[in-house]
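One structure below.
With one protein chain withheld, the remaining protein chains of the complex are depicted in position.
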Amino acid sequence: MSDDKDEVKKHTIEIPEITRVEGHSAVQIEIANGKVQNVMLDVFEGTRFFEKIVLGHNYEEIPHITSRVCAICSTGHVLAAAFAIEKIFGIECDELTTIFRRVMHLGMFIESHSTHIYALALPDFVGATDLLDFASRFKDEFSNWTQLRNLGTQIQSVIGGRPFHPVNLHVGGLSSIPGKDKLASLITQLEAARPLALDTCQLLMRFKPPIERTSEPVFMALIPVDGKYGYFGNKILSSHGFMADVSEYKQYLNEKAVWYSHAKRSSIEGASLFVGAMARLYLFNDILKGEASNIYTSSPLAKGDHNSIWNNLAQSIEIVQAIDECIELLRVLLERYQDAKAVNKSNLKMKPGAAVGAVECPRGTLYHFYELNNEGQIVAADMVTPSAQNTARIEMDIKETVEQFADYESADLQKSLETLVRAYDPCNTCATHMVSVSYT
Amino acid sequence: MQTTGKVYAPVKVSDLSYSFKAVETHSDIAFEALRTILPPKKFFFPQEETIVMCDGDQISEVVEVPTPFVVFGVHPCDLAGLLALDKIFLSAPLDSHYQRRRRAAVIVGLSCLPDKHCFCRSMGTDTPNKGYDLFLTDLGEEFYVQIKSQAGLEVIQACSTFVQSVNNDDNDSYKDFWSERDKLFERTFDSSKLPNLMDMGWNDPVWDQLAERCLSCGNCTPVCPTCYCFDMVDVAMFNTQKMEAKRDRVWDSCQFSGFAAVAGGENFRPGPIDRLKFWYRHKLHGFDDAIEIPSCVGCGRCTVSCPAGIDDLPGVVLTLLQKTNMKDAVQ
Amino acid sequence: MKSDGTLPKIAVHGLTGCAGELLVILENLGTVLPYVQVASFPFAQSKNDIKDVDIAFVEGSVSQEHDIEVLNKIRSHSKWLVAVGNCAVHGCVQSSTCAKFTPQEMVESVYGKDSAIKALEAKPLSSYVEVDVSLSGCPIDKNQFLAVLASLLKDHLPYIIERPVCLECKMRENGCVLIEKNLPCLGPVTAAGCGALCPSFDAACYGCFGPCKDPQLDAMTLILQEKGYNLSDVLVRLGTFGIPEAVLSNLDVRR
Partner (left out) sequence: MIDFNATKCGASPFLPQKCMIRAITKLAQDNYLFEVQLDNKEMFANCKAGQFFQVYVPGSGEAPISISALSRKNCLEFCVRKIGRVTSALFQTKPGDWIGLRGPYGNGFPIERMEGKNIIMVAGGLGVAPLRSLWHSILDDRAKFGKIVLIYGMKHSQDLLFRNEFRQLIQRHDMEVFVAAEEINGPSIAALDFQIGRVTDLLNLAHFDQEYVAALCGPPVMYRFVVDELKKRGLHDQNIFLSLERHMKCGMGKCGHCSIGGHFACLEGPVFSLAQLNFMKEVVECHGPSL
C-alpha cells in the first residue's frame, strides 16, 4: 500500500492476522524513504477489563475470576491473586502448601512451554505450513509434544483439578489434598518424560536463527525467594542491575517508560524490556542445577547470543529444570504427606488493605494488585501481564528485522516477522494493557 | 467373604459421610456407619451404564456379566429399598442389566441403632425378614448371624473357624437388642394413614412453605434407596472400532424442571412446588395400587442430604397429621 | 466421510475469551483429525480459509466491532455454528460486569480518558447470530466436545443436559460441602458437565458452567443468606459466570 500525499515515499507492510500465537494480533509497519517510521502491533483481542470486572467481588472469588484472563497461564493468575490477597491478610502458607503450589506452577510451565515450542513455534523452524502438516510429517516430534503437554496437564489436574482454570487452589491454600498414589504416579510420569525434554533442548539448539539481533534488550525477572532457580519472588532484578520490591511496580515500570512503553519513535539506546524464559536464564543461570545447568552452559545463550529466537531454547531448558524440580518436590510431599493440610476457611482472618502479588509466568513477570474493603470485597485492582511488558520489545525487534531486508514486498520478510513474533509468544488473550501501545 | 468375590462395605469419606466402597481388610470398614451417601442400589442400578451399542449396521446389547461380589453392612431399610427396586426392574419386561448384577451379589445385612432422622419403624421396614443372604446382629462382643440362602451358608462355611452355633443366651441377647433398639426411635407415626394424609393435605400451605426453599437440585432422589428414575442418553462416537453411538442409562430426578415436559411446550410439573409434591406423594403414597409396598423405607437420607432442609419426611408427616386432625396416628 | 469422498470441514475461531476452548480443541486434535479437515484454526495453523465449512466452533464473547464482523462471516459460511465455552454461550465473567459499568466507563478506567479503544458490552454469540448448538463450560469438558462433534458429523443435534451440578456431585458420592462445610456452593443452580469438580475437591462450585435449566435462584439466595453470606456477595457470586441478567432479574430480592 502506498500513500502519495506525502512527498516522501511511504510504504506500509501489513500482516493482517498473525496466526498461531495465543491471541490475535496484526502488525503494521510504515516505511518512508527506506526507514522504518512506525511499527504497530495491533492487538484486536477484545478487551475484557478484568480490573473492573473484579470490583465488588468477594476476595474468595478473585483467583477463579482472574484465572479467566488466560487459559494458558491460569495457574499463574490464580497464584498471583492468592499471593496478593494473602499479603493483605498478612498470612503465609505453610511449607507443604507452597510446595504443592510450586509443583502446580511447574506443571503449567511444562504444558505451556511445550505447547509453545512444539505447536506454535517449531512448525516454523522445520518449514511446516502449519500444525497439521507438522503433525503428519514430524510424527515423533508431534508425539513429544503430546507427551510433554500431557505431563503438564496431568500435574495440574492432579493438584488443581483440571488442566487449566484450577479449582483446588484458593486464597490460603488447597481445598483438598491430592491422593498419595496420584502424587506417586506423577513421579513415574515425570521420569518417563525427562528424556523427551532433553531431546527438545538438543533439537532447538540445532536451529539457526533466521534473523540477526542488533540491539541488546534489558532483561528483568523476579528474584527467586529461596535462592534456587524458581518462579516465586517479591523483588525484581534487571540486567542493568536495577532492583526493587514488586510493590513498586507502578513506579519502576513507569520510570523506565522511555524504554519500555511507547516504542513508537525510537527505543532509547536501543534497549527495551524483555521478560520471560530468556530473561530468567540470563539473570539466574548461575543457580540452575543439574542437567539444566549443563545444557545452558553449552547453549548459544551462555555465549551471549541473545537473539529473541532463542527464547524457545530457553523455554526448553526450563522444562528440564521443571521436571527435575517437580520430582524432587513430589518426593518431599510423599515423605511428609501426613503433615499436608487443606485450607481451613475459618482460620483465614480477613483484613482490609492493599497489596501486590507477583509471580513468574512462562512469558514473564505477572503482577496483580488488589485493595479490599472491610467486607473482603475488591475496591481497586490492577494487573500487568508479561505480554504487555514485552510488546515494546517486539515492535523494536520487528523494526530491526525489517531494516535488514531490502525488499519489503518479499514473502520471506513476512514469514520472518511472523516467526519472530511467535518466538515471544505474545499471549494476547492476557494483554489487558497491550492495546495502549499499538496506536500512533 | 473375600473368597466369594470383591467386598464392598461402608467407608468414611468425609467428616460426616460414608460410602460403600471396595474394602481389603476388616479395618477398612466403618462399622459405625449409619447411612451411606448413596444406598446400595448403585451396585445394581449404577449411576451411569451403557446399555446398547450401535455401529453402522448393528445394534447390540451391552452384556456385562459381573463377577460375584459381596455387599457388606446393609441395614434393614436398605434391604427393603432393594426389594422395592426389584419390583420395578424385575417385573416384566425383566431388566436383564439389573438382574445380572443382582444375581452376582451376596448381601450381608447388619443391624444398626437409629438416630433422630430414622423412621424405618414407622414405615414397617425396620425388621429384616428377607432380601439378604446373611444378616448380622451386633451383640457387642459377637455377631448373631442369620442365614437366608445357600450363598450365605457358603460364606459362613468358608469362615467356619469364627462361627459357633447359637445357644439360648444368644437368642435372648438377640431379642434384647432388637427391643432395646425399638425404643430408640424418636418420631413415629402410623404409616397406614399416609395415603389418606396425602390426599387430605394436598392443598395445605405447608407445601408452599417448603417449595419456596426447594432448590430443585435433585439431591433427594439419587440418595433414595427406592428412586429409580433414569434418562437415556445417546452419545455419538467417532467410528473407531466401528462404534457409532452408545445409549447410556443415567440417573435422573423428578425434581428437574424438564422431567415431565412433553413436546409442544406442556410441562406437567413446571414449578418446584409441583415437583416436590409429586415426590412426597410418591414416597408416602407408595406406588399406588400398582405395587403394594411403601416407596419410602425411612432411611432418612433425603433429610440429611437436602441443602434446603425441607426433606424432613417424618416432620412433614407429623405436621400434616396434626393439621388434618389425624392426631391419633401420632404414636 | 462425505459422499464425495472428502472429509467434513471444521473451523475453530476465537473471539473475546481466554483461549481455553481453543486449547481444549487443540489438545484433542489428535483424536478428531482422522475424521475432519481443519479448514480454519488461526490459533493452530497459518493458512486459514473461512469459506464454507460444515461445523464452526466459536469461542469467546462478542466484545468489539471486529468480533461482530468475524462472527457474521463465520455464520454465513457454516452449516452448524457451535458456541463453545461459557463466554460464547453466556458471556462469562466479562459480561457479568457490564450490568454495573458501561463499556466506556471500563475503557476509561483501564486505558485512560482519551483512549481510542471502542468496546461493546460483552454478549454471547446468540445475541448476534443464530447458534445451532450451545456447549457451555469454562473450559468445556473434552468428552462433551467430542460427543458434540461426533453428533454433528452425523448431522444430528447432540444431547446436552443442563441438569444441576448436584446430580453429578451425588453420583460421585461426595459429601455435600454446602451442608457439611457451609461453603457457598452454587451446584444447585449451575449446569453439570464438569463432573462436580469443585465439590470433589472439597470446594464450593462457583458456577463456571453457567446456569442449569430453570435455576431456583430465589431459594439459592435464601439458603446462602441463612448460612451467613451477605446478600450483596451472594448476588455478585450468582452473576459472576454469566447467569443472564434476564434470569437474575427474576430474583425476588432484585425486583
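Residue numbering begins at 1 within each chain, and the chains themselves are lettered A, B and C in the order written.
Here is the rule we use: a contact is a pair of C-beta atoms (placed from the backbone, for glycine too) under 8 Å apart; a residue touches a chain by one contact, two chains touch by 3 or more.
All figures in this text were calculated on a predicted structure; none of them were measured in a lab.
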| item | value |
| --- | --- |
| Which displayed chains the unshown chain touches | B, C |
| Residue of B:R121, B:R187 or B:H282 in touch with the missing chain, whole complex considered | B:H282 |
| Residue in contact with the excluded chain [from B:E32, B:E48, B:E61 or B:D208] | B:E61 |
| Residue ranges of chain B at the interface with the undisplayed chain | 3-4, 51-52, 54, 57-61, 63, 65, 68, 88-89, 91, 93-97, 99-100, 103-104, 150-151, 154, 199, 202, 228-232, 234, 236, 244-245, 247, 249, 252, 254, 258-264, 266, 268, 274, 278, 281-282, 285-290 |
| Those residues of chain C which, in the complete complex, touch the missing chain | 151, 154-159 |
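We adopt the following convention: only the chains that are shown with their structure count from here on.
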| item | value |
| --- | --- |
| Graph class of chain-chain contacts, one of line, ring, star, complete, other | line |
| Chain pair with more C-beta contacts, B-C versus A-C | A-C |
| Distance from the mean Cα position of chain C to that of chain A, given in whole angstrom | 25 |
| Contacts with 2+ other chains: residues of chain C | 202 |
| For chain B, residues contacting two or more additional chains | none |
| List of chain B residues in touch with chain C within their complex | 13-17, 19, 36-38, 42, 47-48, 212-219, 222-223, 231, 233-239, 244-245, 251-253, 256-258, 272, 304-305, 307-308 |
| Of all residues in chain C, those that touch chain B in their complex | 31-32, 34-35, 146-147, 150-151, 153-154, 156, 158-159, 161, 163-164, 166-167, 170-171, 173-176, 178-180, 185, 187-189, 202, 213-214, 216, 218-220, 222-223 |
| For the chain C and chain A complex, residues of the former touching the latter | 14-20, 22-23, 26-27, 29-30, 33, 38, 41-48, 60-64, 66-67, 92-94, 96-97, 100-101, 105-107, 109-112, 115-117, 119, 122, 138-139, 181, 183, 194, 197-198, 200-203, 206, 208, 230, 232-233, 236-237, 240 |
